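With one protein chain held back, the other chains of the complex are shown just where they sit.
So that you can tell them apart, the chains are marked A and B in the order they are listed, and the count of residues begins at 1 in each.
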Amino acid sequence: MGAPLNMSSTAVIINRATQIFEDLSFSAAREWKAAQPGRKVVGYLPIYVPREIIHAAGMLPLGIVGGGDRLEVVHGDAYYQSYICRIPRSTVELGLSGRLDFVDGMLFPSICDVIRNLSGMWKLMFPHVYSRYFDVPQNYADEIGGNYYVNELAELRDDLARLRGAPVTDDELRHAIALYNENRQLVRELYGYRAEQPWQVPAAEVHLLMRAGLVLPVEQHSAMLRDYLAAARLVQRPRRDNCRIVLTGTFCEQPPLNLIKSLELAGCYVVDDDLLLVTRWLTSDVPVEGDPLRNLATAFLHHSESTAAKFEPDQREKGQHLVRAVRRTGAEGVIFACPSFCDPALLDRPILQHVLADAGIPCIAFKYAENSGQMQPIREQAGTFADSIKLWSGR
Amino acid sequence: MRTYVGIDLGSTTTKAVLIDDDSRVLGRGITNSRSNYATAARVASEEARIDGRFTLFHRALQRDGDPGDRLELFLAALERAFRLEQFQEQLADLERTCNGQFRGGRFAELEAGVRRALDEVFKRVRSEVAAMFAPGARRKSDFFRDIAGAHYYTHAEAVGRELSLPYEILLNIYDKSILEVENRPPAGDLSGKFRRALQKILAEDGHIGQQAAHLQHVIEDTLDVDLEDGYLVGTGYGRVTLPFSKEHIRSEILCHGLGAHMMYPNTRTVLDIGGQDTKGIQVDGDGIVTSFQMNDRCAAGCGRYLGYIADEMSIGLHELGPMAMKSDCPSRINSTCTVFAGAELRDRLSLGEKREDIVAGLHRAIILRAISIISRSGGVTNEFTFTGGVAKNEAAVRELRQLIKANYGDVVININPDSIYTGALGAAEFARRAYEGGARQEAQA
Partner (left out) sequence: MTTAAPAARTPTRDVEKDASMQKQKAMMAAHYDRLTSAPETGAKVCSTFVPGNLNELIGCFDLLNNLPEVNAIQSGLRRVSGQYVMEAEKIGHSEDVCTYVKSDIGMMAKGNIAPNGQKFPNPDVLLLSYTGCFTFMKWFELLREQFKCETIMLHTPYMGDGRFTPNMIEYMVKQLRDEVIPKLERVSGVKFDIDRLRERLKKSAQAEDDLVHVLQTARNTPSPIDAYFGGIYYIGPIFGAFRGTDDAIDYYRFLRNEIDERLAQGRGPVTPEGDMGRERYRLVVEGPPNYTHFRQFWKMFYDEGAVVVASSYTKVGGVYDFGFRHDASRPLETLAEYCLGVYTNRSLPMRIDMLTNYVEDYRADGLLINSIKSCNSFSAGQLLMMREVEKRTGKPAAFIESDLVDPRYFSAANIKNRLESYFQMVEQRRASARTAA
């Protein structure tokens, strides 16, 4: 990241992001930790943790989203039956193979029973690592779910303070909130730009940039996003006659990069997705003034993304986030890509499909694994989908 | 002498091992697991008895101080002659059975022609029998079904053409008959066959003329040794339908663990990759199983997977290993799903990947699955023994050695050329112990 601002081409930036993405030893995070004695790293799994609190404790939040298609899983498979998705196996493999030996804490968000149970496995397998199941409220009343969540956040803050050996102050929290507000603004800007001109911002590049955000300190990541946006706007890239789709179902185990590339090659521009939701979970700025934990809680309750792991109290609202995403981005269809054996994504899918059908939005669905090697069937399906959308719209 | 038999009824082959009171192996036998498990078990144990007789001949002749090379030559000749006897007997049975297919008038209008054809086919097959068992002759298989079938098919095609008879009729008759023949219990009279074989080589081989009386004497003495049935234990994948009563059945896991222990007493971990399943077994210093794991419901990564790949590539299973050995850059294959194996293979070939690299990657993928089963069962702590059909595949062995070393360091890895008999050996030892236990109880009573 030593290059002067605005001098980097998108290729240089993406090259750096790719290095981070491909590095299963997390060298960037290791280097951050080694740069100053006493630094600590806290890992977290999908879909959401309040990274502000980790940052405020002077620690690096490290997003862990499995091992992708390049990690050879040897011992991780020993812990899981064949009908369980890939992400916990490769995560266990990362742990057992020493690739996470510099990680001081692990947070397991409330996303499904598999990740939930992994929190207990981690306590047993890595007893010296601070491990916490990070529960979030499924009740969205301020006085009920809100109070509960504020207290949960306070517990997390206090745990990290113990780990750090010093209290985490409100000012530190406010500073972190401001930094993440800025980061989320940049992420939204990037997503907005892609929705407008998807040929300018290939989905695979967006994904690589978001992946870098899991590993880099937020300040560095914001700089990277800023540089990329500036560089991307300078050069016109060729526009293809692709249709525009919203990609959904990909909020936990990540599809291989090849899958994302294949969609665009097959004729589908991705104009919105639910990959790495943590980078934009909160949909509006968190107020910097006032009680920081209460502010984080309020944002979670009232201004956060909808996804399968969250209960939707209002039947009429169920699935509308997807319809809105389609309308907002001018998408012509939705692609459900769900990890095999992913309970939240697969159980939610039929309801969402009905909502889309009622809204007259076409969709297709397939499954993947983080290490899927074959893209041919996906290229074929996405290509056929793109062709049918074009026929339908008379293009 | 008292003997104990262990039988391992596998999904494709049935193995038998015969041991003595000192747990020494006397003989091994193998046959294809036909539809009739009872017959397969009888055939395999008779084969083990035959093999056992040869061991006894060997021991007896060695005791008499016969020089090694000549002894080996003699015994090899005796075995060929014996196999020839055995083959001729079964061939005669097959011919009779083929000719018996006319009952009920199935081929009434063609009967005369077909009979003539059968006579001719069998005449031609018989003319080749001696060559099949000549010194140095190579047979692709030792199972009667395979040898007889290959020759029958060749001649039936020619004879059918010559006599203008549909080839299918002759095939049909064969297929029906071979099932009957192989499901008939073995004919017995082993001693008679040994004697006839001995007479034959004595008559043919002038060199042993002056020793004939001595050899005859030793062989006769050995044939007189009664191989008394001590006890029998059966095991194997098809155990639910094993043709034995409950007290004669032991789990294949236990048999495998004990068998591996008998071959290599320092074994603590056993990996068996068979056609249908993969087993990781931990044993203690006495060969007692302390834990085991098998592949889960998903059969991916078993030997059968390689079979699919071979079929997909239209090559023989035994050609896969050598092909993979040619690769120095195995492809990374993530899916061992048998359902997708073919598609993945074609996808990769179309992307320009080399066959040998893909095949090497597939070998690595199944060994990775096996390693995770071992890990599940408790890992590798000491000597490691690899058994099962896949242990004969050099590419699989290469990957296994590499992965064991990477994950568990330098441990001794045993691969026995007779590893296919591991389960049967353990079963035989269980039989011996059962007898011993029973005898002790009787003595106490």
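Just so it is clear, a residue touches a chain if its C-beta (ideal position, glycine included) is under 8 Å from a C-beta of that chain, and two chains touch if they have at least 3 such contacts.
Quick caveat, the model's predicted, so the values are computed rather than measured.
Colleague: Which listed residue, A:Asn139, A:Thr169, A:Gln200 or A:Thr283, touches the chain dropped from view?
Modeller: Touching the chain that is not displayed is residue A:Asn139.
Colleague: Considering the complete complex, identify which of A:Asn147, A:Gln220 or A:Ser388 is in touch with the unshown chain.
Modeller: Only one of A:Asn147, A:Gln220 or A:Ser388 touches the chain omitted from view, namely A:Asn147.
Colleague: Can you work out which residue in A:Lys123, A:Lys261, A:Arg294 or A:Arg328 touches the chain that's missing from view?
Modeller: A:Lys123
Colleague: Looking at the full complex, which residue from B:Glu95, B:Glu252 or B:Glu429 touches the chain that isn't shown here?
Modeller: Going through B:Glu95, B:Glu252 or B:Glu429 one by one, B:Glu252 is the residue touching the chain not shown.
Colleague: Out of B:Glu228, B:Asp286 or B:Asp410, which residue would touch the omitted chain in the full complex?
Modeller: Within the whole complex, the residue contacting the unshown chain is B:Asp286.
Colleague: Please output the residues of chain B touching the missing chain, sorted low to high.
Modeller: 237, 239-240, 250-254, 284, 286, 288-294, 296-297, 376, 378
Colleague: By the contact definition given up top, give the residues of chain A that touch the hidden chain.
Modeller: 78-81, 83-84, 88, 108, 110, 112-114, 116-121, 123-125, 132-133, 135, 137-139, 141, 143-145, 147-148, 151-152, 155, 308-309, 311-313, 315, 318, 338, 340-344, 346-351, 353-354, 367
Assume only the chains that are shown with their structure count from here on.
Colleague: Calculate how many whole Å lie between the centre of chain A and the centre of chain B, each centre taken as the average of the chain's C-alpha atoms.
Modeller: Centre-to-centre distance between chain A and chain B: 55 Å.
Colleague: Applying the document's contact rule, which stretches of chain A touch chain B when the two form their complex?
Modeller: It comes out as residues 69-70, 72-79, 81-83, 369, 371-377.
Colleague: Quick one: which bits of chain B touch chain A in the complex? Just the residue numbers, please.
Modeller: 296-298, 300, 332-335, 340, 343-344, 347-348, 368-369, 371-373, 375-376, 403, 407
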